[in-house]
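Excluded from the complex is one protein chain; the other protein chains are retained at their positions.
Chains here go by letter, A and B, matching the order in which they are written, and residues are numbered from 1 within each.
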Amino acid sequence: MAFVKLNDLEIEVEDGTNVVEAARQHGIEVPHYCYHPGLSRPANCRMCLVEPHVFFPPAGAIVPDRQLATGCTTVLRTAPPDRKLDGKYDFIVYTDSPRVKKARADILEFLLVHHPLDCPVCDQAGECDLQDYSHRHGHDKSRYLEVKNVPPKKDLGPDVLLYATRCVVCTRCIRFADEVSGTGELGLIHRGSHDEIDIPRSHEGVPLQVLDNKLAGNVVDICPVGALISKDFLFKSRPWFLEKANSVCSGCSVGCNITVEYKADGLYRIKPRFHEDINQHWMCDDGRLGYHYVNSDDRLQLPLKRVDDELTPTHWADALAVITENLSEVETEDIVVIGSAQGTNEDNYVLQQFAHDVLKTTQLGLFGQLPGEEHKFPQFTIEADKNPNAAGARTILGSANGNVVLEGEALWEKVSEAKVVYLVSGGPERPLEDAEKAALKHVDFLIVQDVLPSEVTQLADVVLPGTTFAEKDGTFTNSTGWVQRIRKTIDPPGEARVDWEITQQLAKQLGGEMNYHFAGEIALAIAENVPEYADATHQKIGDAGIKLADSDQ
Amino acid sequence: MSDKLIQIETPFVFNGENQREFDALIGRYPVKEAAMLPTLHLAQRQVGYITPAVMKYVAEQLEVSVMKVKDVVTFYPMFFEEPVGEYVIRVCHTLPCALRDCKGVLDHLKAKLDTDVASETNLAKGTTPDGKFTLMKVECLASCDVAPVIMVNGDLHKNLTSEKVDEILNDLSEK
Partner (left out) sequence: MVQERRILYEHLDVPDINTFDVFRQYDGYTRFEKAIAEYQPDDIAKMVMDSGLKGRGGAGFSTGLKWSFVPRDIKPCYLCCNADESEPGTFSNRYVLEKNPHLLIEGILICCYAMGIETTYVYIRGEFTLGKEMLDAAIKEAYEKGYLGKDIRGTGLNVDIYTHPGAGAYICGEETGLIESLEGKRGQPRNKPPFPAVEGVFGKPTVVQNVETLCNLPFIVGNGVEWYTQMGPTYADTRSDPPTPDPNTGTKLYCISGDVNEPGVYELDLGLTCSELIEVAGGLRGEEVKAVIPGGSSAPILTHYELDTRLDFTSLTLAKSMLGSGGIIVMNETRNIVDCLLNIMKFYAHESCGQCTPCRWGTPWVRDIVQRIADGNGRKSTMTRPKFGVAENGRWGDTGETEEIYEDLDLLESVANNIANVDTMTWNTICVFGIAVSWPAVSYMRKFRPEFEAAIREGELVTLPVAEATVPPEENYAYQQRFVPKEFADL
C-alpha cells in the first residue's frame, strides 16, 4: 500500500493505482476523456492533468513539480524509505490546485473550439462527459471566432454511426478495436486538426471493411461524447427519462453484468456493467441488441387452449382447470416436467418442487435455446451455450431426492413415451429440430409455458404466458459458477405472469402446499435445501454476485 | 452494409524487383509492421499512388489490419491516394524560402502550367489535364541556403528564378 497525500486527504492506495482511480476511490473527480480503465493509456486528451509535488534538493523543500502530469499515467507506488516525502508520504499530488484548475479549463476550451454545441439534438446529452466537465470545470464562454471544422457524419457499421463533429479524438474506440476485440477496423485518418475517426475506405469513401464485429456496440458506450451513436437507440429517448436496473444478460452462459434501461412501455437499451471476473467493462452485440423480443407486439398475453385444433385465448382459471383435469387422469410415470435454462433458479426450484412433491414424478428435463457459435476475442469470449442459466437449472432441477434431469436425445426419447409434458421455455423464439418436433407430437397433452408464439407453442394443448428476464426477479448461474441477480424492470404484458407464480398456482390447484410470495423467499428455500447454494440468498448476492464454492472450473 | 463494400477487381502484387526488395526489407525489423513506410514507398513507386488494392495487399503482407495502413497513408503527405502527374513539383514555401520569394516561383509555375495548387485531399486540383505535372506546396525541404527551391520527383532545383523555372519545365516537357 502506498501512503499518499491527495489534496488535503491522507489516503492509502494499492501499489500500481493511478491518480485518477485513487481519486475516484475517495470521491474526487479527475476529469478525463481518453483514459478508460479497460484500455491502454495514451494520455492524449490532457484533461486529467494533476500537480505532483516533489523534493527539490537545491531548495531543500517539497515543491510543485515544474510540469503537470497526467493523472492516468501517474502511478502511485510505495517509495523506498529514503525517498519518502515529508518522511512519510510515498507521493504528494494535488488535483485541485489553481494551476490544475486553469489547465483543465484551458483544455476544455480547446476541446470545444470545433464542437458544434448541438446538445439539443444530441443523443449523448445528459450523459455526456463533455457537458458534465464543461459545466464543472470549464470556462463559461468561448473565445473562438474562426470557422469550425465540419467533418461529415459517417456510417461505420450495422449499428454504429459517427457524428464526427462531436468527436474529441480520444481514440478510446480505436484502442478498443485494437486491444479488446482485436479486429482493428477503426483508426484515424488525416493529421492535426483534421484528424477523424474512420473505418478503412477508398479515397472516394467506399468502405473496405466495416465495424461489424460482435463487440462493436461497446465503442458507443465508451465514447465519452456524442460522436459514436448506436443506431438502435438513436433518437429513441433522452437518457434522463430512462429508469435503470442492474441485471444480468440472458444472451449466453457468460452472464455479463448489465444495466437495463427502460420506461413503462418497454426496454430501451442494455449497457454492460463492470464485473472484474466476468465481463470486465464489455458485452457483445447479441446481448446488447437481443432484447427486442421483450418489447415484441407478438408476446403471449393470455393463456391459450386448443379448441377444435386451434389455439384460442382463454382466461387463467379456465386454462388451469383444463390442465388439472388432464393431469389428474395420468400415472406419474407418464408425466415429464421440463424446466428452462432461460428461467431463473427460482423458477426452476418451484418447478422441481411441483414435480417432486405434487406430481410425484422424478422425470425432469432441461430445455433451452439451441447452441450457437463460440466467438473468442483477445479480451472477451462469447459462449456457445445461448442460455443464461443452464448450470443453475441443471443443479436446481436435480436437487430433490431421486430427480433425474434429462437433456438432449435422452430427454426427447422420454418425451415421446410420455402422455403429459409440462414444458417451460422462455427467451427469444426457439425453432424446433425434427427429432424434438416428432417427440412432442407424440405427447397426448402438452403444456407449454413461453413468452412468444413459436414452433413449440404450436404443438401445445395449453399455452401459459410466462415472462422474460426483464419482467422478474431472480438469479442466474453462469458457466463459471457465478450466481447473479436479475431484476424486474417492466410489468409483464397483458395477463402474462412470472413463471414460478404460474407453477405455484398450478401446484395449489392440484392440492400442493406452496406459498412463496417473492423470489427472494424461494432463494432462501434453495439456500436451505441445495448445499451448493447455501450462501446464495439475494441479500448476499447483491450486485456483485457470488461464486459457488465447488464450481471452480 | 456489407454489400456496399468495395470490390477489388485487380488485386495488387509486387513486381519481381520490388518483391525482392520487399523481402529484404522485412528481414530488417523484428516486427513486420515496422516495414510499413518503406513498403508503401515501394508500392507507390510501382503504381504511382496508394490504391485500396495496395492497402489491402500491404496489410496482408505486414499482418496488420487495413485500417492501420490507411491510417499511415493519410498521416504522411508523401503518400498519394489519387493519381498524380508524371512529374510531381513540390514547391517549398516555408520561411527561408518565403524570404527569397518562393511565392514568385509558385505563381510563375501556376501560370506556366495553368493549374491550381494541389491540396492534400484533392491532388487532381493541382494536376495538369495532360497528366504530366502535379503542382503542390510543401513545407521546408532543408535547403534554405539555396532558397527558393523546388523538388521535381526526387530532384532538387536550387536558387530558382523565373528563367530557371522555364528551363526546368522545358527540359521536362521535352523528355
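Just so it is clear, a residue touches a chain if its C-beta (ideal position, glycine included) is under 8 Å from a C-beta of that chain, and two chains touch if they have at least 3 such contacts.
All figures in this text were calculated on a predicted structure; none of them were measured in a lab.
Q: Which chains here touch the chain that is missing from view?
A: Computed over the complete complex, the missing chain touches A, B.
Q: Which one, B:Val47, B:Leu95 or B:Ala124, makes contact with the chain that was left out?
A: Of these options, the touching residue for the absent chain is B:Leu95.
Q: Give the residue, chosen from A:Leu6, A:Leu76, A:Leu111 or A:Cys173, that touches the chain omitted from the document.
A: The one listed residue touching the chain not shown is A:Leu111.
Q: Just name the one of A:Gln67, A:Ser328 or A:Asn401 that touches the chain not displayed here.
A: Within the whole complex, the residue contacting the unshown chain is A:Gln67.
Q: By the contact criterion defined above, which parts of chain B meet the unshown chain? Give residue numbers in ascending order.
A: Those residues of chain B that touch the unshown chain are 28-31, 33-38, 40-41, 62, 64, 68, 71-72, 75-79, 90, 93-96, 98-100, 138-147, 151, 154-156.
Q: Just the residue numbers, please: which parts of chain A touch the chain that's not shown?
A: Against the left-out chain, chain A lists 42-47, 49, 56-59, 61, 63-64, 66-68, 70, 73, 103, 106-107, 109-111, 113-114, 143-147, 168-169, 188, 190-195.
The definition used in the following text is that only the chains that are shown with their structure count from here on.
Q: Chain A to chain B: how many Å between their CA centres?
A: 49
Q: Which residues, counting only chain A, touch chain B once they are in their complex?
A: By the definition above, chain A touches chain B via 155, 157-158, 183-191, 198-203, 206-210, 212.
Q: Please give the residue numbers of chain B that touch chain A in the complex, ascending.
A: Listed in rising order, the residues of chain B that touch chain A are 1-2, 4-6, 51-52, 55-56, 64-71, 74-75, 77, 81-82, 120-121.
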